[in-house]
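This report refers to the structure that appears directly beneath it.
With one protein chain held back, the other chains of the complex are shown just where they sit.
Right, subunit A next:
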Amino acid sequence: MDYTPTQSGFRQQPNMRQRNSSADGLEGSQLFEDTSGAAHGLQTGNQQAGPQAAGFTGQSILSDPMSNLAMAYGSSLASQGREMVDKNLDRFIPISKMKYYFAVDTVYVGKKLGLLVFPYMHENWEVRYQQDTPVAPRFDVNAPDLYIPAMGFITYVLVAGLALGTQNRFSPELLGVQASSAFVWLIMEVLAVLLSLYLVTANTDLTTIDLLAFSGYKYVGMIIGVVAGLLFGRPAYYLSLLWCCAAIFVFMIRTLRLKLLSDAAAEGRLVRGTRNQLRMYLTMSIAAAQPIFMYWLTYHLIR
């Protein structure tokens, strides 16, 4: 049987009302007896088949035209609502563009994590293009993705809760406070970078989501620092945080250099001119803001 749960709900209401009107003024036990028997057997059968439902093509055991009409109306309303939600959601959050950032696989994630912690040996930092569109992160380790930042953010909130718990400062509201304050810092950082990119008139192809991805990569270093601090104490926290800060600094500079600076300056030759100088300062400050944030968001967790 292919009944959906809504159908059993729809079906119940008219029958209950009919039975109520016929047995008017009686006590509650009468209602219970009324729904046992034929209707009850069908009802349990429907509820068992409900979770196994696949579509709306069901056998119409019930010959109630009202419920058929109600079911058809409900299904059309649901599909209309879903279309409207999809259309409006696509206007605010570009779902198709986001899919590009989550097209990752295990090999990419492993390589990228290694690159975030040890970027000194990597030679070629350019993103490969395929007919004007950047290649998906699955095929190119230099492409930005949103999987690692998203997972890193969630892990950071959990590790922060763990760290606060070891100091007996934990309460469930603190998880929400940590999450929202880290999120607010992330948004402010992305907005600040966007503003400074606008002021410097850098013609780049960096989208907002790219900036979000780059700002989210520092959560990996923060997690490593906090976990090391939890396991081995404060010196380990400072050492690992120092290492991760340096790594993120080099990573950001090498990644942003190709995107922000002009081609000549990106290759290392000294190009004069205030424009390139401004862009170089901008790259440096974006990269330098990462270690500051990493320290700011984790120092209160290790005491």
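Basically, a residue touches a chain if its C-beta (ideal position, glycine included) is under 8 Å from a C-beta of that chain, and two chains touch if they have at least 3 such contacts; residues count from 1.
Following the convention adopted for this analysis, contacts and distances are computed from a predicted model.
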>> Since a chain is absent, check the UniProt entry for it and pick the matching name: "DOG1 domain-containing protein", "Dehydrogenase E1 component domain-containing protein", "VNG2A protein" or "Immediate early response 3-interacting protein 1".
In response: "Immediate early response 3-interacting protein 1"
>> In the whole complex, not just what's shown, which of A:L77, A:I154, A:L199 or A:A288 touches the removed chain?
In response: A:L199
>> With the missing chain put back, one of A:V85, A:I154 or A:V184 would touch it. Which one?
In response: A:V184
> Of the listed residues A:R82, A:R128 or A:H300, which contacts the missing chain in the full complex?
Replying inline: A:H300
> Where does subunit A touch the missing chain, residue by residue?
Replying inline: 177, 180-181, 183-185, 187-188, 198-201, 275, 278, 300
